[in-house]
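Worksheet: the structure to be examined is printed underneath.
Taken from a larger complex, these chains appear in their original positions, while the remainder are omitted.
Think of it as A and B in the order they're written, each chain with its own count starting at 1.
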Amino acid sequence: MKVTLHIHCPDQPGIISTVTQFFHNRGGNILYLDQHVDQEAGVFFMRLECDFAENDPELHGLRQTITAELAERYQMEWDLYQECIRPRMAIFVSKYNHCLYDLLSRFRSGELDVDIPFIISNHEDLRHIADQFEIPYHCIPVSKQHKAEAEAQQLALLKEKEVDFIVLARYMQIISPLLIEAYPNRIINIHHSFLPAFAGAKPYHAAFERGVKIIGATSHYVTEDLDAGPIIEQDVTAVSHVHTVRDFVAKGRDLEKIVLARAVKLHIAHKTMVYNNKTVIFY
Amino acid sequence: MKVTLHIHCPDQPGIISTVTQFFHNRGGNILYLDQHVDQEAGVFFMRLECDFAENDPELHGLRQTITAELAERYQMEWDLYQECIRPRMAIFVSKYNHCLYDLLSRFRSGELDVDIPFIISNHEDLRHIADQFEIPYHCIPVSKQHKAEAEAQQLALLKEKEVDFIVLARYMQIISPLLIEAYPNRIINIHHSFLPAFAGAKPYHAAFERGVKIIGATSHYVTEDLDAGPIIEQDVTAVSHVHTVRDFVAKGRDLEKIVLARAVKLHIAHKTMVYNNKTVIFY
């Protein structure tokens, strides 16, 4: 069975050799190792995939031994993921449907190795798509005066269904600190601009107004600073004076759905690590 | 002989047919016509290349007849360029050499159909490159207290050598309104970021800090708002966590020189029109 280990800690000599030795001595076969040192910050990052025999007794105590023999010694922050556990992903939407269609099509094709317990929306508009793909759909309207209640209701649903991470597939509400704290670096948003250009509302209009020759989309983890969280993935496409705002929006839809899907897949495969409001992506 | 006509005016029915008729009736053969309507602003743009027989007498009075029969009727702003006249281009540099090397190599290869009467710099550092390519080099230091004098000196040189347009090939000084007014939409700058992201100083450091996955370069006409003039050309390249600021700078150099050269070629070929702080680029 495959396990994936994420580590980051203060850089010092000998970490790679100690960690690889650790797994080798326990009979694990290292399938993949990638590492990175942020020289400025003096931080060491590692992602390691290791294969153990099915039912290897080593696996049971693995978390404890890592803590005792590696993590304390090197002041590591770390995570261990087991291949056999499918993460549970909730989708939040509002009225735009292209990212939702795209995610659900990929899900039904077996491209996303997750469970999707439900979709949450602040509108009824996309219920028919949820029905069409047979995913439960909860409409939780969000008004100014009842925002706190709506969020409590969202959180209750997320806890009840043991959701691991959330995808905002063009969800047009600001996420509250409550949810962000409950899902740190586990809420993935798609913003319809090449961040940090055109953060905030109506980025295609702003891009049109500025006369840019390239537009973009950015997928990032949600933090309390709007559109300022760690960037996971970006892509761009060329535009020109012949394109109207409407054309920007249409071209943008294709960018948004592809960029969001790539970020979601990286997250599912445990290929993203977050540090200092940036990501390390081990491809 | 080929002439190129640029027009913009309030949109109304019949302009294309009137203009094409105008040239056809005078024996001109229309080689190329491109047109654009900014629906929001209600403005019509046209670029037309027309071939006349060498020494065609029509050519002499062409400017007057355009004024009388077309421009007044449709309230056109327009320009007429004759193929036989090589534009005169000045280059401004400071200490970075990659854009200068690139422009001069292209010039010596016959890729740029211009004359280059001189290079101006506020430092001596790149004189050896000017010497190597046999272009006059004027070092005009720019200090806070003598800025006005330096600009007067620049302007005098530009006037003396009848310079048509200026290329800022990583010139690290802010251009004064004096020069901008003398060369409206005729000063081309290269900014080392994907504008409007990271305007101002040290954009690669800012991009690194923000953790973007793509960096860019932008060529634009210089206006009084710093890094906010009409964009001519942009391009981007992928980066990741493995790249340091130094790597951003190295990758950026290649973007900068290519993007600047493309913008310069578009300008030389009279393929750019400016309106509302945006460009219409007729490829």
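Just so it is clear, a contact is a pair of C-beta atoms (placed from the backbone, for glycine too) under 8 Å apart; a residue touches a chain by one contact, two chains touch by 3 or more.
Just so it is clear, the model here is predicted, and its values are computed rather than measured.
**Student:** If 2 of the identical protein chains are displayed, how many copies are present in the complete complex?
**Tutor:** This complex, considered in full, is made up of 4 identical copies.
In this section, only the chains that are shown with their structure count from here on.
**Student:** Centre to centre, by mean C-alpha position, how many angstrom separate chain A and chain B?
**Tutor:** Result: the chain centres lie 42 Å from each other.
**Student:** In the complex of these two chains, what residues of chain B are touching chain A?
**Tutor:** 36, 38-40, 194-198, 210-214, 216, 230-236, 240-242, 244, 276-281
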